[in-house]
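Every protein chain but one is kept in place in this view of the complex.
Every chain is named by a letter (A and B) in the order it is written, and numbering of its residues begins at 1.
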Amino acid sequence: MEFWLGQMLNGLSFGALLFLLASGLSLIFGLMRIVNIAHGSYYLLGAYIALSVVRSTRSFTLAILTALAVLASIGVLMQRFFLARFYRQEQAQVLLTMGFSFAFADLALWLWGGDPQRLAAPARLARSVALGPVVFPAYRFTVILVGAVVALVLWLVMERTRLGAIVRAAVDDQEMARGLGVNVGPLLTGMFAFGAALAGFGGVMGAPFLGVYPGADSDVLPLAFAVVIIGGLGSLRGAVVGSMLVGILDHFGKALFPELSYFTLFVPMAIILAIRPTGLFGRG
Amino acid sequence: MRMRRPLRLLFLLLGGAALLLLPQFLPVYFTHLLILTLVYGLAAMSLDLLLGYTGLTSFGHAAYFGTAAYTMGVAIVRLHVRPLPAMGVGVLGAAVLAALFGLLAIRATAVYFLIITLALGMGMWGLAYRWVSVTGGDNGLPGILPVDLGFGWPLRDAVALYYFILTACAVAAFLLYRLTVSPFGLALRGIRESEGRMRMLGFNTWLHKYVAFVVAGGTAGLAGTLYAAYNGFVSPTDLHITGSAEQVLVVILGGSGTLFGSMIGAGLVVFLRNLISAYTQRWLLILGIVFIATVMYAPEGVLGKALALAGRRFSGRLVPAAPARREDVLGELGVDAREEGA
Partner (left out) sequence: MTRRLAVLAVAGAVLVTGVGITAPAASQARPIRIGFIVPTTGVFAANGRDMVNGFTLFWEQRNFTVAGRRVEIIVEDDVGAPANTLTKARKLVEQDRVDMLVGPLTANSGLALRDFVHEAKVPTLFPIVSADDITQRRRTPYIVRVGWTSSQPNQPFGEWITKNTSYRRVATIGYDFAFGHENVGGFQRTFEESGGRIVQKLWPPIGAPDYGPYLAQLRRDIDAVYAIFSGADALRFLSQYQEFGLKARLPLIGGGTLTDEHILPQMGNEALDIVTPLHYSAALSTSENRAFASAYAKKYTRSPSYYSENSYTGARFVYEALVALRGAVENREAFLAALRRVEISDAPRGPVTLDAFANPVQNIYIRKVERRGGLLQNTVVFTYRGVSQFWKYDPEEFLKQPVYSRDFPPMKP
């Protein structure tokens, strides 16, 4: 019994982490139809920035804020001066993000060196909590909580606020939105920056979980892709469902069929793609 | 590419002569780099068939390259098949895989095709990594060398291997070229420009795309077997997404839709990587910047740029041009527009 409970909680926390990792990717695609290959390096940069800030100020909160600010700025620069030139040319945009992913990964190696690092969770959360026979790290509960909050906030903003309505309008029909007086250019830049910041935030939250090391970007990117492929690109509900599915399936798969550990990720992906190429909740 | 006949012939002769004679005069290491260029170039050319000619961006093309290499390796090392038949088995393996994956992938369009091929590529990497009893897992599969073709052609030294690979690549490249200028190839270009229109004209676009996918996969597989024959070793890194991404990079750098541009692109990447990493560790950063610059300012790639400067209309585009005029497409296919009466 405690085995299943433990695995369930694990799967949930891993799923919540995956949601934080993948939501930025899904959002940027949903809004701008850009497959951001540099997403993994946004994660990496967020994690490294958090590491530096925590080392010098011991404040996790400050780390989060700094990472958000820096990644948003990078997002603004990238979108405004590079991606915006290729309006509606998705292939060119994907290739640009690919070039940036190479550059960012090497930049991180240059600035922070090659040693694998550890970012400890904030002291208050570094304890373990006992739930009956199961011992569970408090930080993982935090991740579940934060994931839920982020999902809720994203949903509220998109569905219930005026800003969200404007964004959705601009996405559905840019010319119309422009005609209605919406300033589409800065809106797109802002959306991309938001997605980038979200990815960076995922990096900060994920760092105590996964560690900070060169190559973390190419470890995280396939996971994020798995989530958005299964859940469907561009759908918040898809990102939530996809991350939970992947997290729980992966954990139970590793527990029950250890030889097939990578397959537990890819087989569901292939099956879903075969039936519904746009993912469970994807918008075409 | 349609250039004036004498000019094209001249380029072919010069290029061919260079490829044939350079290894005799230059240091052996240069020959090694040429071999790598040929192998990666052929794989990239097969990707160009999809990306440049059909407009399908595949981000999982390394899967066919690696699968063929592994199939050949397993056949030789574990099943003791002779090298030449093993190569055939390798190519077959890649083609079968492409046939399977094509069924899943071709239904999707544009971005989803990219995502699906990426996912499938990652899946194959995972398989190579975890199926330790067959593939050796992370340690890889050694022991494929030496390749003795069995008719008195020892391939023990680099130069001999080079000529063998050059022959194989030349034949494959020629066949690919013939494919791209055949009616089938022209139909692919039509699909790239506007699939709807092609369907309306009665073309079975799904079949065209599928066949292109399988051909591309098989050709990449051929490159993979040559690679295995050269290195004597296969490892999961050969199937990793970074390999697929690099193939896309090579095609774009060289010039998508020009076929031979991919060979030039491969040469650029192979030689630059080996040259630059002698002076600085920041090779990846430089590669990233070069790539970004290419996409921004020279999206038609090196060969595309050269052709444009030479005054020729460039037939492959990174950025879709204005939709092809119906008369142009029909004209290329040899149909007189006026007779269609549509």
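Here is the rule we use: a residue touches a chain if its C-beta (ideal position, glycine included) is under 8 Å from a C-beta of that chain, and two chains touch if they have at least 3 such contacts.
This one's a predicted model, so the numbers in the text were calculated from it and none came from an experiment.
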{"item": "Touching the absent chain when the full complex is considered, from A:210, A:227, A:244 or A:269", "value": "A:210"}
{"item": "Contacting the left-out chain in the complete assembly, out of B:67, B:205 or B:231", "value": "B:231"}
{"item": "Touch residues of chain B, complete complex, unshown partner", "value": "26-30, 32-33, 36, 129-130, 132, 137-140, 142-143, 145-146, 156, 158, 231-233, 235, 237-238, 267-268, 271-272, 274-275, 277-278, 281, 283-284, 290, 293-294, 297-298, 302, 305"}
{"item": "Where the missing chain touches chain A, by residue", "value": "3, 6-7, 10-11, 13-14, 106, 109, 113-118, 120, 126, 128, 130, 135-137, 139-140, 208-211, 213-216, 219, 223, 250-252, 254-255, 258, 261-262"}
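Following the convention adopted for this analysis, only the chains that are shown with their structure count from here on.
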{"item": "Centre-of-Cα separation between chain B and chain A, whole angstrom", "value": "32"}
{"item": "Residues of chain A defined as touching chain B within the complex", "value": "29, 33, 35, 37, 82, 85-86, 89-92, 94-96, 98-107, 110, 218, 221-222, 225-226, 228-229, 233, 259-263, 265-267, 269-270, 273-274, 277-278"}
{"item": "Chain B - residues contacting chain A, complex", "value": "57, 104, 107-108, 110-112, 114-116, 118-120, 122-123, 126-127, 129-130, 241-242, 245, 248-249, 252, 282-285, 287-289, 291-292, 295-296, 299, 318-320"}
